[in-house]
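Report on one structure; see the data block that follows.
A single protein chain has been omitted; all remaining protein chains appear in their positions.
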Amino acid sequence: MGAAGENYINCAKGLKSWLITLDHKRIAILYVISVLTFFFVGGIAALGIRLELFSPGPDVMNADTYNQFMTFHGAIMVFMVIIPGIPAIFGNFFLPIMIGAKDVAFPRLNLLSWYLLMFGAIVSISSLLFNGVDTGWTFYTPYSIKGSAGVINMTLGAFIMGMSSVLTGLNFIVTIHKLRCPGMTMKNIPLFVWALYSTAIIQVLATPVLGITLLLLVAERVMGIGIFDPALGGDPVLYQHFFWFYSHPAVYIMILPAMGVISELITTYSKKTIFGYTAIAYSSLAIAAVSFFVWGHHMFVSGQSEVAGIVFSFLTMLVGVPTAIKTFNWVATMYKGSVTLKSSMLFAMGFIFVFTIGGVTGIMLATAGMDVHFHDTYFVVAHFHYVMVGGTLFALMGAIYHWYPKMYGYMYNELLAKLSFVFIFIGFNVTFFPQFILGANGMPRRYFDYIPEYTELNRISTMGSWLIAIGFVIGLVTIIQGFIRKEKAPANPWGSKTLEWTIQSPPTHHNFESTPSVSGGPYEYR
Amino acid sequence: MSTVKTHKHAFHFDSADHEYESSKQGVWLFMVTEVLMFGALLMGYMIFKVTMPETARAGAEYLSWQFGAFNTVVLLFSSLTMALGIYYIRLDKRKAAQISLGLTLLCGLIFMCVKYIEYTSKISHGLLPGAMFTNANETVNLPLYFSFYYCLTGLHGLHVLIGMGLIAWIMIRIGKGHYGSNHWTGVEGVGIFWHLVDLVWIYLFPLLYLVE
Partner (left out) sequence: MLWSSFAQASTFMPPQATKVAESVDNLYIFLLVISLIASVLVIAAMIYFVFKYRRKTDNDKTAYITHNVTAEFLWSFIPLVLFMVCFAWGWKVYHEIRTAPEDSYEIYVRGYKWGWDFEYSNGLVSPAELYVPVGKPVKLLMTSSDVIHSFFIPSFRIKQDVVPGRYSSLWFEVEKPGVYQVFCTEYCGTSHSGMLAKVHAVSEEEFDAFLSGKALEALSPVELGAKLYKTRNCNTCHSIDGSKIIGPTFMNSFGMQREFTDGSTAVVDENYLRESILNAQKKIVKGYPPSMPPYQGVLSDEDVKALIAYIKSLKE
């Protein structure tokens, strides 16, 4: 083993050592840098959108520019931030350590995934050179096959990033199946690993369908093969079926890892074993399984038959049950615990708060007769921001703070971190709660301009977006300040029980001095 | 027999066997993604076939089932030689393994040549997908049939080409002594891929060529 003080960061030097690294921890750091950069770009687009909607009529940009902002915000946040976010950063870093492995099963494939993500991102963003894209991130036909040529780059880029996602998922499944240390049975793996496992299954099963759909879309746009083009006898609604067959499960690719993070945070900061380990683990699998049969709830008004609408409404209701179980179990975990309000715990509680609202509004949208009114209005926009931003991004922030000492070996300023929570939490609700009301009142989504009745609520929403921005800036400052302050982190600052806290901070290149062996569950707080 | 290099497994695996099992599982998972990709496209085609049966029948008349059947036999035979290749490498019979793989490669080549003949004759009659269709046949939506035909067979043909590339790479590595009775993961992985390519064709052939 290496000299004292050696770790995965200082064991090799130079940019090249990072770009050709096969160490899962270093690859995770590559993802940190790229995902945060994409998040910054997508966030700027979001602020632009809100600024434009500050009042009716054109304020700071024209309709075409707005539509491109809207498309880039969606595509970047979905394909480059939320889908790779938690699995690629924290999954890569901690999945092997949590199950007592020295690396993921296929380290080369792992590095390739990162390069594919970067390549796909560059191809996507290069669409700006071809008049940009203004189709929205859903690329609905026939609009997308008649518009600017940029849509070709954008969809090819999404296809490549999809390959990256497939390979990451494949890698994780094999790692979990084959690389667990002695005693680490499937009943002893942390719930974050269970969540990643369910996520990986969806990534492997659903993403290829998106792949072929986007390839057909490119063929449609380049050669006019007509499968989705009504002018050539094709069926534009078939595209929607294909697209949502991937993209609804993809919603769970985005949220399941976040749920896994929350399970870790709640037990650690309540110092208590998780309530209902089995139920939480299997509910992840249940969500993954049902997610493949609910895509039609995006299409209640698309012209699909009434029977199809009802069946999809029913199946969608079923997803609600495992989701509810998780939420109740988290709250029950806090019962008779020893709760400390560290910044990560605040984000976990913030998650439960906004995710509950996102969840109940999800049930409203699953109710077929109700969705006809809400479909494609701001109600939907508010709903999915409550689950995606309020859910996934809150979990991501919580995870950043929780694992910061382990990943970088330093402590951060707790007060600053809490301040970032206050701004993000308040800003988030100020931004998106008014959008529920706007949607109920009928304001459609993807609107550059709106009738004057909607002005006040839009104005509140825009002001909220500034608070969120301040919150994230404070978060960034917290992270950077921690690097500058260089306060050394102990191996286990939070008193957590999972394996990653038994090794030094930051870990050595091979994670463990010798292969660990475990004899009990991951949350033995007694 | 001389220079079979002993394979050293990567540091994060317990043993060579552990590594072999893990790699094989990875390849199988990748096959699952392939099946889903082809599955989605086939599903699209099946919907088309159910909603426009007349068009599908009219389109299939332009396809020669003789060519299709010949190609099916070629691919089935290539699967046999592929399996033999894996069998021989596990016995350290590297020459025999290379000959078997060579035959597989040849079968792939024959398949692609037949495909080329089929494509050129269709293209010369203007039987092209979607907007590029110029044939005089005015069956409603006939161009759509050819969109599906080219997408399905094109994607499959691409897989055959990739498979051929992989086989060639494996043959070179066998020549360098990378594989033998103690390590044949790569050969088996490529073998699994090649069987999948074969399997997809077994679905494509009746669905495209034998429309009643």
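Chains here go by letter, A and B, matching the order in which they are written, and residues are numbered from 1 within each.
The rule is simple: contacts are C-beta pairs under 8 Å (C-beta built on N, C-alpha and C of every residue); 3 or more make two chains touch, one makes a residue touch a chain.
Since the model is a prediction, treat every value here as computed from it, not as a measurement.
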Partner chains on view for the chain not depicted: A
Residue touching the undisplayed chain, where the options are A:M118, A:A149, A:L215 or A:A332: A:A332
Residues of chain A (touch criterion as defined above) contacting the omitted chain: 58, 62-64, 67, 134-136, 140, 142-143, 146-147, 230-231, 236-237, 270-273, 275-279, 300-303, 306, 309-310, 313-314, 317-318, 320-321, 324-325, 327-329, 331-332, 334-341, 349, 352-353, 356-357, 360-361, 363-364, 366-373, 375-377, 437, 440-442, 444-451, 453, 455-457, 495, 525-526
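Following the convention adopted for this analysis, only the chains that are shown with their structure count from here on.
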Chain A and chain B, separation of their C-alpha mean positions in angstrom: 35
Interfacial residue positions of chain B with respect to chain A in the complex: 10-13, 18, 21-23, 25-26, 29-30, 32-34, 36-41, 44, 47-48, 129-132, 140-141, 143-144, 147-148, 150-151, 155
Parts of chain A lying in touch with chain B, wherever the complex brings them together: 96, 101-107, 109, 166, 170-171, 173-174, 177-179, 204-209, 211-213, 216, 219-220, 223-227, 229, 232-235, 238, 242, 245, 510
